[in-house]
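Working notes for the structure below.
The complex appears here minus one protein chain, its other protein chains still in place.
Let's look at subunit A:
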Amino acid sequence: MANRDIDIAVRRGTVHALVGENGAGKSTLMKILYGMQKPDEGTISINGERATLHSPADAIARGIGMVHQHFMLADNLTVLENTVLGAEGLHGIGGRARQRIMELSDAYQLGIRPDELVEDLGVADRQRVEILKALYRGARTLILDEPTAVLVPQEVDALFANLRELKAEGLTVVFISHKLGEVLSVADAITVIRRGTTVASVSPGETTPKQLAELMVGSELPTPETRESTVTDAPMLTAEGLRLSATDSDGVVRAVLDGVSFTIHKGEVLGIAGVEGNGQAELVEAVMGMRTPKDGTLTLDGADITRLATRGRREGGIGYIPEDRHRHALLLEAPLWENRILGHATEPPNAGGRLFGIPGLPRLLALRGARTDSARIVDAYDVRTPGIEVTAASLSGGNQQKFIVGREMSHRPKLLIAAHPTRGVDVGAQAQIWDQIRAARREGLAVLLISADLDELIGLSDTLRVMYRGRLVADADPATVTPQELGSAMTGTASGHLEHPDTPQDAAWGPASEEER
């Protein structure tokens, strides 16, 4: 995405937040600041000195460190090994390196255990390793790209405590986020980017989330709330005792789905909360037919689909918005219109007849139909692209996601599996996607919603379940539950029916949750 006329000044020893829609140019700006991309025009000054950054190595040499949204760690190495990897020249790879790591860990209270394997660490710990890596390389300015997207509320608080620690030591933090509440609570200064330019610089004391949102999109902040219930009695998807085991990297077989049962009715959104890696991805893949459970049955609209292959399930009316759109929903190097066909090659408007209409000859694609319908989706779902011939990779994340949602919704699914449907998507697109889900739900769509965004889960779902270590351990009423209560169940400290006024945790979280509501 292009940037033009970006003016941003970050003072030393502050936390500076950068907010803006996806595709607004935040990522490009970050890449420029970290030397991954070169600006066509304009200058960067560090400590008053003009700097030209040709590569991340230049940026690191000038004390800029980056924590990417997707962690760049080698799973099969220890924390110590990951930290020194590529920086062996600084303090060697042995005792001195370990000493330096522990110094940094103590100074900023990162709680690092250097000999732990990265694959055994949770998301929050991995993030701290990324921060440590940057500090180890001498970073005085840290860039964090959407650091809270993968964290539960308690972990976000811990991260913010770390950031304040860094700030107190005179480090500078540039912090990117969509979550305006968080931005206001941790930032000392805020810069808003819209469509590639800086539109405002505000201080958190003088602004509200609502005003910030208006600056970002030029309209009101959308909320995911759906309060009028459309839930019916007719079951659409019934899962009965799903069991699935997988072999982990140590060769140990463990249950990733352990007797999962649920029913989604027509017009119902079932939300599943859980820290990533507790079986949500496997559940989705089991329902899609990409993994075969060793036990259990799946019934879609009265028909047993347990033995049906993925294509049959899709034809049977399951729409799929996967968690990792690059991996599971797009052919990145193929043009948009070919991506229109992906997953729906057997259905109109993409499917043609057989060659010469003779049975037994190959089935044709209706290329014109696919193109026309791609153009319609681009139009109807406001996918910002110059055309349908560009590769999917050249669109921004939010626009890719709008195209995917459009594609899946175009086939009028009976059941929609939406895994993190608005992850990495700007507020405007988020509102649109929520609207789409709500509208289809009114017409009897059943939705299996997986999300790490608890506000989204609470706002959209009719029923909430919490998944922990492959089991559905708790349920909650989205009308009364708070993100904090869900957070406790997600980390395994609460189970059963999460009832708001009676639980003891409520006392601790009460004031905060009052604010939230």
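General observations
The definition used in the following text is that contacts are C-beta pairs under 8 Å (C-beta built on N, C-alpha and C of every residue); 3 or more make two chains touch, one makes a residue touch a chain; residues count from 1.
Here, contacts and distances are computed from a predicted model.
Per its UniProt record, the hidden chain corresponds to "ABC transporter permease" from the list "Molybdate transport system substrate-binding protein", "ABC transporter permease", "Fe-S cluster assembly protein SufD" or "Nitrite reductase small subunit". Residue A:L330 is the one among A:I112, A:L330, A:I377 or A:V473 that touches the chain missing from this view.
Screening A:E389, A:D435 or A:E499 for touch with the missing chain picks out A:E389. In the complete complex, the hidden chain is touched by one of A:Q99, A:T346 or A:T480, namely A:T346. Checked against the full complex, the candidates A:A309, A:A380 or A:A439 give a single residue touching the omitted chain, namely A:A309.
Even with one chain removed from view, subunit A keeps its contact list with that chain: residues 1-2, 4, 23, 25, 28, 195-196, 214, 217-220, 288, 290, 309-315, 320, 322, 327-334, 338, 341-346, 351, 355, 362-365, 367, 382, 384-387, 389-391, 393-395, 428.
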